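Note that this complex is displayed minus one protein chain, with the remaining chains in position.
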Amino acid sequence: MNEHEFSKKTIEILREIRKQQPLIHHITNFVVMNSTANVTLAIGASPIMAHAHEEMEAMSAFTSALNLNIGTLTPYWVDSMLMAGKAAGERGIPIILDPVGSGATPLRTEAAKKILAEVPVTVIRGNASEVMSLFTHKEEIKIRGVDSLETVDAVRDGAHRLAKELKKVIAVTGEVDFITNGEKAIEVHNGHPMFGRVTGTGCAATTAISCFCAVEPDLLVATACALGYYGLAGEEAARVSNGPGGFQVALYDALYNLSEETMMERLRIKPVK
Amino acid sequence: MNEHEFSKKTIEILREIRKQQPLIHHITNFVVMNSTANVTLAIGASPIMAHAHEEMEAMSAFTSALNLNIGTLTPYWVDSMLMAGKAAGERGIPIILDPVGSGATPLRTEAAKKILAEVPVTVIRGNASEVMSLFTHKEEIKIRGVDSLETVDAVRDGAHRLAKELKKVIAVTGEVDFITNGEKAIEVHNGHPMFGRVTGTGCAATTAISCFCAVEPDLLVATACALGYYGLAGEEAARVSNGPGGFQVALYDALYNLSEETMMERLRIKPVK
Partner (left out) sequence: MNEHEFSKKTIEILREIRKQQPLIHHITNFVVMNSTANVTLAIGASPIMAHAHEEMEAMSAFTSALNLNIGTLTPYWVDSMLMAGKAAGERGIPIILDPVGSGATPLRTEAAKKILAEVPVTVIRGNASEVMSLFTHKEEIKIRGVDSLETVDAVRDGAHRLAKELKKVIAVTGEVDFITNGEKAIEVHNGHPMFGRVTGTGCAATTAISCFCAVEPDLLVATACALGYYGLAGEEAARVSNGPGGFQVALYDALYNLSEETMMERLRIKPVK
């Protein structure tokens, strides 16, 4: 696919989301439960937040994607993710993992690795440091809390190899996003620095991916299109706002209102040669 | 009461809330804790969110309504609701139940039924599928996650019978809201489709009911007036906003600013013959 075709595909997937209104099961952190639910709704899908062990299996009967996020986690929540992940795996529901803070503390790194070992995750989305923590020793990672100190460029090769080895899609987000399945790779040049001044915007990027993967079987393409669309909504939000408060409000509005014309003109999703 | 009298009553209750500033104890889900607290404040009451077993009884000493919401629940939280509910019941504090997702999973349905069996709930507010789950077999309910696939019309008779049997007020919300105590019934024609694109707006409708029931002893009237006022605030928010982000911000502002003149003109609360 070339850039023009990626733009058309993004529009096509969005139309499908709004037609199907797929349910996206989130097991996510306390900070972003409200904002990621709102992003899901603004995109046109429907969120369900649930983590009780008693209903993890039941959820897989009527949901179309499973979004796992390890922020603010405790062991109980890791178990919720394992239970929901196994049930989703058996039904072939796409599972999207956001390894928030992996590399920063052993609890986070081990949780991310345990989920990857026991659950058939299909897509991973993280910043450069988080993704690096999945394929290297902790001592080598530069991370500060949940903020990456690595650049996307520094982890491209490692992410590509890891994607090939694990047979998953990996998205490393930053100034330019890099998406790979170990065979092919895509770059997304949409985005805006103001994302960094609002909490949970990385988690919400993962939510966008989950919505797109719920209706599009080609998960590499779905992930790239989701990040292009989400990044472009951020560009639009920055244009009409004046600070991080207004930016977040305008982001929801842009995700809801972005016209197909704007997407054809301004999406920047490109195959990597 | 006729439509005109309902409008006047709504204004009267609101004045009373702003005079008394009643404390509303919420045991609610993680997604909406912030937004329902803000709705409580915008209306003029004061929220207290607490779920620790150690303080459930203590809370009933200084609160004027108890709002129970079963979203993102686990067994610990169900026990919190039972403890707080019993203490509130002993003191005659109105208890308002939002059975979020009842009918979708056994955990939710059973939690809702257990609370109804053990706690003197006074008002139930849910969408059509959630309310139907309380009076029929699970297999018969069409629900998808927390989204109703039933219409309000389809459950009117069942809700009316259930209200009569349980001696409670039941509010079924949707395009038109239906409120019944098993004897009399009221319809509310205020509202806006944009509520469906913002998370937790159903939960916040229940919060509005809790604020109104905290100061008005006629709970059927209080519930209908709360839903009219809340729906009208949504109409006003939609008028001045341009998407779900702006809508939510404008909703808080409208709940805070709605003039008595606007309420007299545009509230649509009607007795059902």
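Labels for the chains are A and B, by order of writing; each one numbers its residues from 1.
Heads up, the rule we're going with is that a contact is a pair of C-beta atoms (placed from the backbone, for glycine too) under 8 Å apart; a residue touches a chain by one contact, two chains touch by 3 or more.
These numbers were taken from a predicted model, which means no experiment stands behind them.
Within the complete assembly, A:G101 is the residue of A:G85, A:G101 or A:G191 that touches the hidden chain.
Residue-wise, the contact with the chain that is not shown comes from A:L73, picked out of A:I27, A:I43, A:M59 or A:L73.
Residues touching the missing chain, restricted to subunit B, are 21, 23, 30, 33-34, 37-38, 40-42, 46-55, 58-59, 62-63, 248-254, 256-257 (touch as defined at the top). Mapped onto subunit A, contacts with the missing chain fall at residues 29-32, 34-35, 71-75, 101, 104-108, 144-147, 196-200, 241-246, 248-249.
Here is the rule we go by: only the chains that are shown with their structure count from here on.
Note: centroid distance subunit A to subunit B, computed from Cα atoms, is 33 Å.
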